[in-house]
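Missing here is one protein chain; the remaining ones are kept as they sit in the complex.
When the chains are written out, they are named A, B and C in that same order, and each has its own residue count from 1.
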Amino acid sequence: MPKTINVGLVGCRFMGKAHSNAYRQVGRFFDLPVQVVMKALCDIDEPAVKAAVGKLGWESYETDWRKLVRRPDIDVVDICTPNFTHATIAIGAAKAGKHVYCEKPLATSVAEAKRMLKAVQDAGVVHMISQNYRTAPAVALAKQLIEKGLLGKIYHWRAVYLQDWIVDPNFPLVWRLRKELAGSGAHGDLNAHIIDLARFLVGEISEVCGMMETFIKKRPLPEAEGGLTGKAGQKMGEVTVDDCALFLARFDNGAVGTFESTRFATGRKNYNSFEINGSDGSLAFNFERMNELEFYSARDPADQQGFRTILATDASHPYFGVWWPGGHIIGYEHTFTHTVYNLISAIAKNKPASPSFAEGVRNQAVLEAVEKSARTGKWVKVQA
Amino acid sequence: MPKTINVGLVGCRFMGKAHSNAYRQVGRFFDLPVQVVMKALCDIDEPAVKAAVGKLGWESYETDWRKLVRRPDIDVVDICTPNFTHATIAIGAAKAGKHVYCEKPLATSVAEAKRMLKAVQDAGVVHMISQNYRTAPAVALAKQLIEKGLLGKIYHWRAVYLQDWIVDPNFPLVWRLRKELAGSGAHGDLNAHIIDLARFLVGEISEVCGMMETFIKKRPLPEAEGGLTGKAGQKMGEVTVDDCALFLARFDNGAVGTFESTRFATGRKNYNSFEINGSDGSLAFNFERMNELEFYSARDPADQQGFRTILATDASHPYFGVWWPGGHIIGYEHTFTHTVYNLISAIAKNKPASPSFAEGVRNQAVLEAVEKSARTGKWVKVQA
Amino acid sequence: MPKTINVGLVGCRFMGKAHSNAYRQVGRFFDLPVQVVMKALCDIDEPAVKAAVGKLGWESYETDWRKLVRRPDIDVVDICTPNFTHATIAIGAAKAGKHVYCEKPLATSVAEAKRMLKAVQDAGVVHMISQNYRTAPAVALAKQLIEKGLLGKIYHWRAVYLQDWIVDPNFPLVWRLRKELAGSGAHGDLNAHIIDLARFLVGEISEVCGMMETFIKKRPLPEAEGGLTGKAGQKMGEVTVDDCALFLARFDNGAVGTFESTRFATGRKNYNSFEINGSDGSLAFNFERMNELEFYSARDPADQQGFRTILATDASHPYFGVWWPGGHIIGYEHTFTHTVYNLISAIAKNKPASPSFAEGVRNQAVLEAVEKSARTGKWVKVQA
Partner (left out) sequence: MPKTINVGLVGCRFMGKAHSNAYRQVGRFFDLPVQVVMKALCDIDEPAVKAAVGKLGWESYETDWRKLVRRPDIDVVDICTPNFTHATIAIGAAKAGKHVYCEKPLATSVAEAKRMLKAVQDAGVVHMISQNYRTAPAVALAKQLIEKGLLGKIYHWRAVYLQDWIVDPNFPLVWRLRKELAGSGAHGDLNAHIIDLARFLVGEISEVCGMMETFIKKRPLPEAEGGLTGKAGQKMGEVTVDDCALFLARFDNGAVGTFESTRFATGRKNYNSFEINGSDGSLAFNFERMNELEFYSARDPADQQGFRTILATDASHPYFGVWWPGGHIIGYEHTFTHTVYNLISAIAKNKPASPSFAEGVRNQAVLEAVEKSARTGKWVKVQA
């Protein structure tokens, strides 16, 4: 086993900040078999990366990911860049013999995702996608309760991921609202999460039927592109991604599901929520109260049945024990720390990491099937 | 204006009991322009109707609805029988010149519903469907807030109606699980409610795409039909209706919606719940807490925005003022009393009642479109 | 066993309306061994009682309670008048050989309450106080769970009864705010309820230490007494009762408790809420969600513990079975129907009713001890 694992991270914005925090914190709380070294931060925006490198705790910086992946002092490359760049960087990193850790969605198409998977398999490196919500203690507990059979046979999955940050029609046409840069809108951003959770908790999805909608078709261009903040005379550009994406699904095991992601749910900030109904019990979760898991057991005495609010902050709950005493809740960023803990543990032991790129391919297949269904107005089989 | 309105009610089971309570109670709390007289209860099951007539407060009983609708002392016929009998009775009552009040779903097909509508229109009688959830004060308040424009432009409707009373595979094959008697399962029973609420609150639905599923294909026959309670050797029969029915929808006004009804949501007893997101605010409701309406206003100061739990028990709220002081909540049965209040008021003033059979036809058109979509696997336009 | 029980009710305001509803409804849902006859309504305000007698469903009316209690066709006298009149009417009714049912608080002093108890005992009639919250299914379920030992040894009782109807300083000086008419303010009105629930669920209270406060010392006189609605020049009168009353308590069994009642909790309408903590579990209840009981069991597996929201609408729950299917909630008024069911059942079987006047004496003793403590600033032993 190595004594240190040297990390190089590409992308210094929102996800870069979250991942950096995870690397800084993971060894402070978890007992790791190796030491994590935050070797280099990389971003094409040199002023940004220069400002971030020290603030976020990195030793050095790069502005070209190609240079980063060639550095002999880098063991793992962490990809936090816009989706359309994932494949190139991941394949480049794999070819350079680096372990690869990539933000979701893995790619912008199944074909691309499969090339990425092939690259990491050919290189024999550890590969993992970042699906941080799997490691919220309440979600990991949900997984445990299901695996113990406490829900019996699962009949229903019901998930929404609701946000509201672009409800204002004057919110500008940022890159996330342009298909050529973002791939899709709410779909790839938010459905990518709840599809992964559905597969994690319920099982593989066999077919889907969905729709997408763009409520606000034109938006002011950002100032940098000649947009004006005032309402009169501002230059407008076309929104080319979905504002919301909804679909119905059938699972291999006979369960049925609903999925909805939107950026137009006024008042819902990061409302990533699911409910699962089985023959013997049900579970419900909402990220805005991420420390809580609702659990109903039909095995309780008839007069004592009810949804229990389990505060997933007990030492007996997944991941929580290293943090604080029960009832002292944790937050969003901790999910990344848990995820990085899994990554580092796998690399240290040279074992497969989970969720791997193969899982990323499967998630991508569901995303793509929904897009096809939205275009054709028909049910589409998921083919991974 | 008449001094009294004489009611004849057909069907003495669950809905008959609820409607009877409404007639008994409405004049005790509301100021009615006329007196309601509970003239006759009718059911083909004579022992049952004999036992119920006094218990539920009726003056007399009949066992043949044809006789009931011919009675000159009956002003309005209330239909609480299984769905497949609605049309015959309603048309018969209309032809006899009676006002007609009918439980939902109005019919088992759009064609049938239209015949019913034509019959009441031809007869010039008052006609109304029972959509009791419209008159929960919290729901009626939702309607008012929307009409005041507090939600702005509506983008999303999201509704589920969840129950769990047939999760046990040993629950017998009652009539509600047989297509020839019930028409459909969760769809006609539960979706009929949330479709009506969607139309009431958001507007007309233009197209739908749905699916249905029957999780338990065979069930023990009821004892009366030779079924056995023990597990070994019991006679089984085929379930011919849906256990759940889910669909996506587009509204005429550009909003999108999801609908799901199921009898397999372990732990959810009568979880009739919706959320509406508009440009300026959102609303959420769940019948299991029917006295509460959640309201989010994006017009509140930025640092003070949040979903408000409005306890809809204020004198300023619809329907509530006649009951009790604020905070002294009401229940399920009160929604029927409010509905009957609307019915009686309309008849007394000889004005159109709402929701009318025309609304029932539109609800039916959505139900039918979903069924067609579930068969064909495609989007179907709603045609009423 | 008699075939009918004839009721005479004194007082046609809020409580009179609630009790009337209970008599009308009880036989419609419960199977009673006798028929309840709503014989006579009595109130000194003749226009009011004339208007109410038919509306509320009574056969006749009286304006003098003395006449009512002498009527041979009356079996039970129900007292819904202001507190200071309870003793006189109850003792009069008992002497006339009538069963007596009296609203809480039983009296305005322990001495008075004891005279009432002696009178009914001497007369050998059935006697009962109206403590309607005991019969909310969720509360009755709480009692059952405690009796089953599911909470283990009880350590804590924590109750508040919060309202807000007099927060406005321009709210007039109604009779409830005058000591000579009401006895006390929030204390006798609201603490009377939560003291009763504490004794019902936890046990007898041994000593108390409390305080009272009147936040608004002067209020406009009602218009009838020369008060003006405008702010300038309005005649003011002194508020002579408490706006809030709070106390600490020790129970005989070693548990400790807190109690708080107020009419100044802005936003709380009828927030009658308690929490009980025992060695093995906890319970929580809030009347504004009266169909729900929160139950935590420390006997659940460690990773599955949490407060369960039991929707107390199952056929297995106390009182609920006669109403509606699970999840179809009931309201405030139903608690009176349940209470009257208990009353009528006891009278029919000529058995002691519960809670009896002896319980009323004990409640009164706690109320009085708190008042003494508030005056003296010291702990006071409860002496009943």
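Assume a contact is a pair of C-beta atoms (placed from the backbone, for glycine too) under 8 Å apart; a residue touches a chain by one contact, two chains touch by 3 or more.
No experiment lies behind these values; they were computed from the predicted model shown.
*Asks:* Which residue from C:Ala96, C:Ala113, C:Val160 or C:Val382 sits in contact with the chain not drawn here?
*Replies:* Considering the complete complex, C:Val160 is the one touching the chain left out.
*Asks:* Which of these, A:Asp64, A:Glu147, A:Asp168 or A:Glu288, touches the one chain of the complex that we don't see?
*Replies:* A:Glu288
*Asks:* Please pick, from C:Phe247, C:Phe287 or C:Tyr319, the residue that touches the omitted chain in the full complex.
*Replies:* The missing chain is touched by C:Phe247.
*Asks:* Using the document's definition of touch, tell me which of A:Arg24, A:Lys153 or A:Lys179 contacts the absent chain.
*Replies:* Spelled out, the listed residue whose C-beta touches the missing chain is A:Arg24.
*Asks:* Looking at the whole complex, which of B:Phe295, B:Tyr341 or B:Trp379 touches the chain that is not displayed?
*Replies:* Hidden-chain contact among the options goes to B:Phe295.
*Asks:* Using the document's contact rule, name the residues of chain A that touch the chain not shown here.
*Replies:* Residues of chain A in touch with the missing chain: 14, 18, 21, 24-25, 27-28, 55-57, 163, 165, 268-271, 287-291, 311, 313-314, 323-334.
*Asks:* Applying the definition given at the start, please give the residues of chain B touching the unseen chain.
*Replies:* Residues of chain B in contact with the hidden chain: 141, 144-145, 150, 293, 295, 297, 300, 302-311, 314, 316-317.
*Asks:* Could you please point out the chain C residues that touch the chain left off the display?
*Replies:* Residues touching the hidden chain, for chain C, are 155-156, 158, 160, 162, 164, 167, 169, 209-211, 213, 215, 244, 246-248, 250, 254, 256, 258, 260, 262, 264-268, 275, 277-282, 296, 298, 305-307, 377-379.
By definition in this document, only the chains that are shown with their structure count from here on.
*Asks:* So what's the Cα centroid distance for chain B and chain C, whole Å?
*Replies:* Whole-Å distance between the two chain centres: 36.
*Asks:* Report the inter-chain centroid distance for chain A and chain B in whole angstrom, where each centroid is the mean of the CA atoms.
*Replies:* The separation of the two C-alpha centroids amounts to 41 Å.
*Asks:* Can you list the chain B residues in contact with two or more other chains?
*Replies:* In chain B, residues 268 touch at least two other chains, as defined above.
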